[in-house]
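Read the structure below first, then the notes.
Right after this comes chain A.
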Amino acid sequence: MARLEKVIFIFFAVLAVLPLLLPDWPYWGRVLSSALMLSSLALAQNVLLGYTGYPAFGGIAFFGIGGYTTAILMKSYSVPFLPSLLVGGMVAGFTALIIAPPLMRLKSHYFAITTLALQLALGEVVANLEFTGGTDGINLPIYRGPFEGYFFHFMFLFLALISFLINLWVDRSVFGYALKAIREDEVAAESVGVNTVLFKSFSFGISSFLTGLVGGVYAYWITYIDPTSMFDPLLSVKTFVALLLGGVGTTIGPLLGAFLLEMVSEIVWSGLTEVHGIILGLLIVLGILLVPRGILGVR
Partner candidate 1 sequence: MSGKVLEVSDLRAGYGDVEILRSIHLHVSDGEIVAIFGSNGSGKSTFLKVVAGLLRPWGGSVRYMDEHIEELSPEERVRRGIALAAEGRKLFLGMSVEENLLLGSWIKRDKVRENLERVYEYFPQLREKRKTLAGDLSGGQQQMLSIGRALMSEPRLLMIDELSLGLAPAVVDRLAQIILSIREKEGISILVVEQEVSLALEISDRAYVFDLGTIVDEGSSEELLRRDSIRRTYLSLM
Partner candidate 2 sequence: MDLLLQLLLEALLLGTFYAFLSLGFSLTWGVLNILNLAYGSLVVLGSYLAYSLFNAVGVDPIVSLPISFAVGFGLGLLLQASFVNRVIKLEPFMVLILTFGLDILISHTLNYFFKADIRSIDVPYAEGSLVVGNLIVSKVKLLVFILSLLFTFLLFVFLKFTWTGRAIRAVALDVEGARLVGISPERVFALTMGIGTGIAFLSGNLYGILQGFTPFDGGFLTVKAFLVSVLGGLGRVESALLGGLFLGTMEIFVSFYAGESWKLFASLVLMILVLIFRPRGLMGGKYYGEA
């Protein structure tokens, strides 16, 4: 395992120099950015589902929160990107931290669906408010600056790296063991001294903070956001498919799953644009039936 993780660092290094090597960069830049974005999302969810056992099916709510916060700060208050992004991530993280105690009394698919409801409800709120641009959405300023063609690739690469490191830490640390205990049996975890409410809230907070950051970078990257794209259940599903495909509760699984899924859907998307939805559905169904435990699955 440890060796495999070294390989991942090499992989990150390769991704960092890739822009210099690949021809046809705008195209590959887009594909790689998507894959890295999905990786970050899957890794963020892995903290929560993989280690803590809570499937935040609607975790993309925090993607939306992060994205919208960043967008509104930049557009309406002309705050520069990086500070906006950071605030976006923090708003997402703190929101999660605050709602965690009541929300995380629910388990398994009750939790999953409640978070999904939250995600949809937030989408509705954003769609109905003025300062969020309503259903019209927001057009962000366009990035013009150094590394213009590479900027977002590096941003996403950075996020994926951070997420990966956090996963590594959780996998190995005392903190991570406490989370795993919660995943297995909360009553027992309490009985051996793990304050479950505290730890699971933290886990939710970290996961959502990362998700929020990804949302912020995405918003800036894609330049046009609206409620349906920022609170998109399909993105939730993609995140979890990537996660489950690669293997929940492993550090490498989410990365692997995300790249695999993104590459496959890119091929499907560009080759068979008309039927890509059908194929995507088919892939999800087959994927789960064939590798129900994920490629690197432990559970």
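Definition applied: a residue touches a chain if its C-beta (ideal position, glycine included) is under 8 Å from a C-beta of that chain, and two chains touch if they have at least 3 such contacts; residues count from 1.
If you want to know what made the cut, all candidates are chains of the complex that A comes from, given by their letters.
The shown structure was predicted, so the numbers you read here are calculated from the model rather than taken from an experiment.
Q: Using the contact rule from the top, which of the candidates 1 or 2 touches chain A in this complex?
A: 2
Q: Using the touch definition up top, name the residues of chain A that touch candidate 2 in the complex.
A: Against candidate 2, the touching part of chain A is residues 49, 55, 57, 102-103, 105-106, 108-110, 112-114, 117-118, 120-121, 124-125, 127-128, 233-234, 237, 240-241, 244, 274-275, 277-278, 280-285, 287-289, 292.
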